[in-house]
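Before I ask anything, here is the structure I am working with.
For chain A:
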Amino acid sequence: MLKRLFMLIALVLIAILFFDVASNFTERSELSGISQYYVEQGAEELGAANLVTSVVVTYRGLDTLGEVTVLFISAAGASLLLRRRRNTNKKLVVEESSEIVQTTLSIMFPIIMLFGVYIFINGHLTPGGGFQGGAVVASALLFFMLARPNDSISHKLLMKIESLSGFTYVVLGVLGVILAGGFLDNRVLGLGEFGSLFSAGLIPLIYILVGLKVGSELGSLLQKFRE
Partner candidate 1 sequence: MVTELLSPLNIIIIALGAGFLLPLIHARSPRFAGQVMFASLLYFVIISAYHFYTLIGGAPAVEIITAGIQPPFAINLRFGLAEAFVLLAVNTAALFGARYMFDELREHASAMILFIVWIMGINGMVMTRDLFNLFIFVEITAVSSFVLVAMRANSIALSAGFKYVIAGTMASGFLLLGTMLLYYQTGTLNIDDLIIHQEMITGPFGTAALMLVLGAILVELKPFPANGWGLDVYQAAPAGIAALLSVGVSAAYLFALYKILPLLTSFLPVIAATGLLTFVASNFIGLRQSDPRRLLGYSSVGQLGLMVTALALLTKFSLTEYIPLVVGGLFISHFLAKAGLFWLAGIIKGSELGDWSQLRSKPVLIIAFLFLITALAGLPPFPTFWAKWQLVMSLMEYQQHGWVFFILLGSLLEVVYLFRWFGKAVSSQSDKALDISSSGNRQWLPVVLFVGLLLACGQVMASSFDLPVMALLPVYAGLLLMLIDGLGERLKQIASLLVIIAYSVYLIPSLDGLNWIFGLMLLPGSILILIASTYQQGTARPGFYPLFVMLVLSLGTLLAAETMLGFFLAWELMTVSSYLLVSLGKKATRPSLVYLVFSIAGAFLILFAFALIYAQTGSMQLSAIGQAGIVSNWPFILLLSGFFIKMGGLGVHVWLPDAYAECDDDFTAMMSSVVSKAGVFGLFVVGTQMTAQLNDMDTILTVVGWVGLIMALAGAIMAAMSEDIKHLLAYSSIGQLGYIVTTFAIANHTGWVAAMYLAVNHLLYKGLIFLAIAGVLYRVKTRYMYQMGGLIKNMPISFISVLIGIITISGVPPLLGFGGKWLLYNALLERGWYLQAGLAFFASAVAFLYLFKLIHTIFLGQRKSEHEHVKEAPLALLIPQITFMVLIMAFSMFPNILIQPLSDAVAPFMASTFTWEGYLLITENGYWNGFLVMNIVGVLFMAPAILLWLVSKKMKVQKVKQFNIVFAAERPFTPATTHYAYNFYAFYDKAIGFLTRPDATRFWNGVSEWGHTVGASLRRFYTGNGQTYAGLILFYIGVMYLAVRTL
Partner candidate 2 sequence: MNWALSIFYYIVTVLVVLVYGLLLYAFIAKTMARVQGRIGIPIYQPFLDIIQTYGRRTAVTHGYMFDLGPVFRLTGGLGTLAFIPVIYGSEIFGNFHFAGDLLLVMYFIFFGQLGMALGAGESGHPYAPMGIARGLAQMTAFEVPFALAVIAVFMQYETASITEIVAAQQGSIYNWTLFTNPFAVLAAMFAFLGMSMYPPFDLVTAPNEIPIGPPTEYHSAYLSLLQTNRAIFAGAKLVLFMNLFFGGATNLPIMVLKTWAIYMIPVLIGVAFPRFKVENSIRFFLGVPTLVGIIAVLYMQYWGTV
């Protein structure tokens, strides 16, 4: 009980801090600082219609690379932690799911996949992007795993996609150093016509890679947990 009381006190203390923040907060009515610059210059500078995408992939491209890395290492970490001991290699056999589910899978799987791909390819134009697309792709994989619990998705394939897309992302970033202003500069390729699919330099390419990577990573993570 004493412990609970102590926890409550700790929580109240932090609540005081939060209260101070909340009571001094007023909704913003105009942009300021760097965001102002992004809104005014961003479209012209990087050629992406979706400003969030510009920020995510280029202005703060290093963050995104880092974010990809976090996901990558959490997948690697999960595989390290959940690695199987050699001697306990028994296969888990689960009852197949119903036919309805399986049929739905065969119809929906490609559609969901396609939707995911659409999202990350159009990331620089519309809401969405690599992560969102990748998540959709992974949901397709999850669906697959749920529907056909005894079939596994090729581990090696996922790993290869994951590795290669990550590596290519880095290579594209380095191209920025060599051919343009700096690491992860998207202006290696021409900016293209504003608002079209082939515009905004490397952004679509990177988003494709991110999408592939996120999709395969989440997929392999799910796979790990399933095992």
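One rule holds for everything that comes next: contacts are C-beta pairs under 8 Å (C-beta built on N, C-alpha and C of every residue); 3 or more make two chains touch, one makes a residue touch a chain; residues count from 1.
A quick word on the picks: all candidates are chains of the complex that A comes from, given by their letters.
Just so we're clear, the structure is a prediction, and the values are computed from it rather than from any experiment.
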{"item": "Complex member touching chain A, one of 1 or 2", "value": "1"}
{"item": "Candidate 1 contact footprint on chain A (complex, rising order)", "value": "3, 6-7, 9-14, 16-18, 20-21, 23-25, 28, 31-38, 45, 58-63, 65-67, 69-70, 72-74, 76-77, 79-81, 83, 156, 159-160, 162-164, 166-167, 169-171, 173-174, 176-177, 180-187"}
